[in-house]
Every structure is written in structure tokens, then in C-alpha cells.
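Only one protein chain is missing from this complex, and each of the others stays in its spot.
So, chain A:
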Amino acid sequence: MSVPSAPLENESSSGSTGTARVKRGMAEMLKGGVIMDVVTPEQAKIAEDAGAVAVMALERVPADIRKQGGIARMSDPDMVEGIVNSVSIPVMAKARIGHFVEAQVLQSLGVDYVDESEVLTPADEAHHIDKWAFTVPFVCGATDLGEALRRIAEGAAMIRSKGEAGTGNVVEATRHMRQIRSDIRRLATLDETELFVAAKELRAPYDLVAEVAKLGKLPVVLFTAGGIATPADAAMMMQLGAEGVFVGSGIFKSGDPARRAEAIVKATTFYDDPDVIAKVSRGLGEPMVGINISELPADQRYSDRGW
């Protein structure tokens, strides 16, 4: 696997930090796992006890951001720090698209991964954060291969499908996972001349396009996110080629969060075994109430944010 090296590497006698390899490598360690949105230290403990590989610290889960409206921003540092101190698993946190100072603050708080997220209100309508400039790694959302590669070109070390967060409706995540995977398969069928045109159509750097065509996969880990609410949702995303799962509102907006969290973890590990998925899906209580995407006004579609 060829890994372009980050322009900003911090050399010291004990080695280099913040390299593309340690950033992408961190995401490799999360594979096959579930990353859960949490808003309090108590929820973070529940997630850790349920077997989450990491937690996403935020002030409001996407379902509440939708309900309450207004500008959604990076969480209060006290709140992020409270969660960082309450668990031993990795902690991620969200910065607004393009808001590089929020990202600087999150790095200084010691978070392990920054999610430059469309769930928050974008801070820049043209530019995403230059992620190479940071020691902390970034995950970004994508709806298709071109978008994924533009984010990787900016330094993202992990990609997730956007889905439509806070809806409890998996249909958009399905669309994005299928789109990314089918775009990748298509690249593999092209000859070298055609790859130049593909790069133009994808609006992505040629080198990354050629690398994906050769590898048959993204050069970074691909997770899924946005609307996953049940163990079967998580398993379907894994069967569609996701390497792991983000669950946002789906856990703590359900009737029995601890149980549902554990069930989704198990279903993600045994995503290809319907007997296990059936077993863990029993008696979980009420799932979160979902929203039909067609009922969402255009300005409330988070997946359209990002460029």
C-alpha cells in the first residue's frame, strides 16, 4: 500500500508523530468495530462497557440538532474533556466543515480523531480543513468516490459514508455505500488512458484515482454512518463493504441504550451470520423513531453539505 507522506511530520529522537501511517493506522485498529455518539461521561461509560471501539463526543446527537435547529458547533471543551477523562478507549469529536480553529482546539484537548462533520453547520462554503497541517487524524464524510478522494487529498485518514444523520433511516447510508463501492469497481475496469478522464469526472487527483484503481479499495479505512439504528442495519452496511460502523442517535435515542449498543457491536462482528444477528436483535425495546428522507426539507439534508 503506498502511503503519501504528510508534509508536516514531527521528527524527534524518539521517532515521528502525526505521519500519514500512524493516522491511517489508527483507523485500521478500529476496523470491525462500532463508534458511538455520546453526550455525557455516563453515556461514554455505557458505550465502553458495551464494547464500542471509540466514542464520538458531542453536545447534541444529530436527532436533537434537527429538532432544536440553530447553528450546531464544536462542543464545549469542558464537555469533551469530561468524556476524554471518563473512558480509556479512543475519543473522537466533531469540528464544523472548514473550521480549522475548532480542529486546533480539539487537537489541544487530546482527542484521538477529529470528525470534520456535515452534521454541524458548515463554517466555510468552499474549503474543507487542510488536514495535513495537524498531528491529530481526521475522518470525513463522503457520498461518492470523488468526494472521498477529495477529502483524502486534503489529508483525511479515514472516510465514512455520510448517510443522513439523525433520521434513524438507513436508506441514504445504503445509497452512499453502494455508490462508493460501485465507483471503485468501475475504476478497476478502466485502462490507463481512461483513468485520466475518470479523474476529471470524479474531480479528484489523478494519483489517488490510479491508486484506487490498482488497490480495488480506498487507500484509507471506509466506515459507514448516518441513520444506522438496528443490529441488522449495521450488518447490512458491513455486507455492503463498510469496514466498521458509526452509530449516532440510534443508540441513546432508543428504549434500552446499553442493550442496543451491545447488540450492534455483536452484529458488526458477525455481520455475515444471520443466526447471530437474529439472536442479538431480540427484545431490544423501542428503536429510535425514524424520519422519512422525503419529508426532510432541502436545507435540512446534511448529506448535501461538503464540497
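One rule holds in what follows: contacts are C-beta pairs under 8 Å (C-beta built on N, C-alpha and C of every residue); 3 or more make two chains touch, one makes a residue touch a chain; residues count from 1.
Rule of thumb we're sticking to: contacts and distances are computed from a predicted model.
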Protein name (UniProt record) of the chain left out of view, among "Pyridoxal 5'-phosphate synthase subunit PdxT", "Molybdopterin oxidoreductase Fe4S4 region", "Energy-coupling factor transport system substrate-specific component" or "Amino acid ABC transporter ATP-binding protein": "Pyridoxal 5'-phosphate synthase subunit PdxT"
Full-complex contact with the absent chain, from A:V22, A:M79, A:A133 or A:A153: A:V22
Options A:P90, A:P122 or A:G306, residue touching the unrepresented chain: A:P90
On chain A, residues whose C-beta touches the chain left out of the figure: 1, 12-19, 21-22, 25-26, 28-33, 48-49, 51-54, 88-90, 107, 110, 112-113, 135-137, 265-266, 269-270
